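Handing you a structure now.
A single protein chain has been omitted; all remaining protein chains appear in their positions.
Read from first to last, the chains carry the letters A and B; within each, the first residue is number 1.
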Amino acid sequence: MTTTRQRHTGRRLGDGAFVVMLVLPGLALLLAIVLYPLIAALVTAFFEQSLVLPGRTFAGTANIASVLEGDFLQLLNQTLWFTVGATVLPFAVGLGLALALNTGIRGQRVLRGVLLVPWLVPGVVVSFLWLWIFNSNYGVLNGVLQSLGLIDSPQAWLSQETSAMVALIIAKTWTSFPWVMVMLLAGLQTVPPELHEAAKVDGAGTIRRFFSVTVPHLRGIISVVLLLEFIWNFQHFDIIWVMTGGGPAGTTRTFAVAVYETAFHGLDLGKAGAIGLLWMVLLMLLVTVYVRFADPERAR
Amino acid sequence: MTVTSPTQDPTTPARPRTPPARRRARRQGAGGRLAAWIAVVVFGSFALLPVYWLLATSFTPTQSTFQYPPKLIPTDLTLENFRRLVDNPQLLTYLVNSVVVSLITAVLSVIVAAYMAYAFAKHRFRGRKSLMSFVLASQLFPQSLLLVTLYGLFDLYGLLNSYAALVLSFTTFTLPLCVWMLKGFFDTIDDGIIEAAQIDHASRWRIVHSIVLPISAPGLVAAGLFAFVRGWNDFIFALTLAGPERQTLPPGLVNTFVGEAAAEWAPLMAASLITSIPVVVAFIALQRFLVGGIAAGAVKG
C-alpha cells in the first residue's frame, strides 16, 4: 500500500458526499441482509421463543447456560476438526496443482479448465455424489477397495465417527480446491522470474527457492485464502447436512448444523440464537488471534 | 479493455503476461517436470474420478445402479435418464432461474463491490478501517441463523418468491470477497492516472466509469465469476426464500429426485450433468480472466 501519493489523491478527491455514495449501496445491503437479521436472531438468545408458538418471554442467560452445559465443547471440537481439515486439505491440493500447472506443462490450459468442474457442480449435487460414492451398500469406493483387496467387506464409512468426518472433509475438499488453485495460480504468475533466477545463481535448490522466494511473495494471498476458507468452512452447512446430518450419533455435528436443527427441528429459536451468539464471540476471538499472529505486516 | 492506459507504469494492471511462466517452464529441469506430472496425476485423479463416476452413473439404467460390486465401466449404457429430463419441463425452469439469479448476482455484486472497493482503495475517510473490518467480519456471521429473520424481512417487503430475495441475499454474502478482490486491483492503479484526469476536469464519477473501471475489466470479470458461483451453488437460501416458480437448480434437483420413496441417483446425476454443462463451458472460456484478474490485483492482499 503506497502512502504519500495516495494520501495526496485522497485529499484531492476527499469529498465526503462522494465517498458516502460509493459506499452506501454495499453498506445498505450489509446492514439490511446481514446485520439487522443477525441482531434480531441474537436477541432471541435472551428469550424463550419458539418457531411455532406466538410470543416470547425474557429468559436472561438461560439459553446460553443450557448450550454451555450441553454438548457445546463437543460441538466446538467437531466444528474445529471439520474447519481445519476442510481448510488445510484443499489448500494442499490447490497448492500442489497450482505449482504443477505453473511449470507450464503441456496442456495446462485445458487441465486448468477441467479442474474447475468440481467447483461448478452445485453443492447439493456434490453432497449426493459423495454420498453415493461412500454408500456402504452400493458405493463405488467399497467396490474399488474390495476388488483391490484392501478391505474384506464393505465398510459403512458414514456410520463410523472418524471415517464420517474424513468423508465430509474429502467431499468439501473436492468442491473447494479449485478456487484455492485459481487464487494461488494467480499469485504464482506474479512472482517475477528474475527472483528465481537470482536465487538460482546463489545456488538455491527448488525446495529452498520455494520457501525463500515463492512463499514470501505469496504471503498475502495465502493468508487471505486460508482466512476466508476457515471462515466459510466454519459455517459450512450443505454438505454436512446432506451427507451425515451431523451423525453418526452427533459426531459430525457442527455449529451450523446445530443452529439449523435447533431452530427448525427443535423449533427453539432462543437456543438457536444462543448457539449463534457463542459462535460469533468465539470466531471473533479466533480471528483476532489469527490477525495478531499471522498478519505479516504486524508480525514484522 | 480497449482503453489504453495513459502511462506505462509497471503497476498498471493488464492481462497477465504468460511469457514469464513459459520462460521459466523451459528452464525447468526434468525432475521438476516429473514432480509436476505426479502432482497433476494424483490430485487430478482425485478431482476427476468423481466426475467420471457422475458421468458413468448418469448413463446407467436406474436398476443397475444398485449392483454391488459396481461395474467401473458400465456396459449397459442407456439414455433413459436423459430422456426423463426432456419429459420434465420444470428442470428447464430451474436452470433458467439459476442462470438468471446467478447472472444478476454477478453483475450487481460487481457494481456494488466496485464502488465500495474504490472508496477503500483511493480515499481516506473517517471510519474507513472500521468499515473494512465490518465488511470482512460480516462473513463470520452464522448464515443459517439469518434465515428465519430474513424470511420475515423479505415477507414484509413482499419480496418472497421473487428473484430479488435471492439476488439481494447472494450479493450481500459475496460482497466481502468481491470488495477484497477489487480493492486489491484498484490499489495497483497508479494515482497519476486519476490525477491527470482531474487536471482535465473530468468529474469524479466520470473518472470511475470511464477510466478506473475499464482498466480493471479483468478484475471485474474475475469478481463477477466468483459471485456467480455463490449464487449458482446455494441451497438453503434458495430453498427457503424462493417459491416453486423461482426455485433454482440445487433445491429444484433435490425436489425432483430426492423424494420420500427413494433417491434416484442415475436421473439426478444425469440432470446435474446436463445443467452444469453451460456453466462449465462458460467458465472454461472465461478462465483466463479468472486467473488474470486476480493475479493483477490480489497479490498485494
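One rule holds in what follows: contacts are C-beta pairs under 8 Å (C-beta built on N, C-alpha and C of every residue); 3 or more make two chains touch, one makes a residue touch a chain.
By our rule, contacts and distances are computed from a predicted model.
**Student:** Tell me the UniProt protein name of the chain this structure doesn't show, selecting from "Sulfurtransferase complex subunit TusD", "ABC transporter substrate-binding protein", "Cell shape-determining protein MreC" or "ATP synthase subunit a".
**Tutor:** Of "Sulfurtransferase complex subunit TusD", "ABC transporter substrate-binding protein", "Cell shape-determining protein MreC" or "ATP synthase subunit a", the absent chain's UniProt record names it "ABC transporter substrate-binding protein".
**Student:** Which candidate, B:99, B:132 or B:145, sits in contact with the chain we can't see?
**Tutor:** For the chain that is not drawn, the touching residue is B:132.
**Student:** For the full complex, which residue in A:40, A:199 or A:226 touches the chain that was left out?
**Tutor:** Within the whole complex, the residue contacting the unshown chain is A:40.
**Student:** For the chain not shown, which residue from B:202, B:258 or B:286 touches it across the whole complex?
**Tutor:** Only one listed residue reaches the unshown chain, and that is B:258.
**Student:** Identify the residues of chain B touching the omitted chain, counting contacts across the whole complex.
**Tutor:** Touching the chain left out of view, chain B contributes residues 62-64, 66, 68, 129-130, 132-134, 136-137, 148-149, 151-153, 155-156, 160-161, 180, 183-184, 239-240, 243-244, 251, 254-264, 300-301.
**Student:** Contact with the hidden chain only, please: which chain A residues?
**Tutor:** So the residues of chain A touching the missing chain come out as 1, 35-36, 39-40, 42-44, 46, 49-56, 66, 135-138, 156-161, 220, 223-224, 227, 245-251, 261-262, 264-268, 280, 284, 287-288, 290-292, 295-298.
The rule we apply is simple: only the chains that are shown with their structure count from here on.
**Student:** Hey, how far is the Cα centre of chain A from the one of chain B, in Å?
**Tutor:** 15
**Student:** Going by the contact rule set out above, which residues of chain A touch chain B in the complex?
**Tutor:** Contact set of chain A toward chain B: 1-2, 5-16, 18-19, 21-23, 25-27, 29-30, 32-38, 40-42, 51, 93, 96-97, 99-105, 111-125, 128-130, 132-133, 137-140, 142-144, 146-147, 154, 174, 177-179, 182-183, 185-190, 192-193, 196, 206, 217-221, 223-224, 228, 231-232, 234-235, 237-238, 255-256, 259-260, 263, 269, 272-273, 276, 279-280, 283-284, 287.
**Student:** Okay, in this complex, where on chain B does chain A touch?
**Tutor:** Spelled out, the residues of chain B in touch with chain A are 16, 18, 20-26, 28, 31-33, 35-37, 39-40, 42-44, 46-48, 50-51, 53-54, 57, 65-70, 72, 111-113, 115-116, 118-119, 122-125, 131, 134-135, 137-150, 153, 168-169, 171-173, 175, 177, 179-180, 187, 191, 194-195, 198, 204, 226, 229, 232-236, 249-251, 253-254, 258, 263, 265, 268-269, 272, 276, 279-280, 283-284, 287, 290-296, 298-301.
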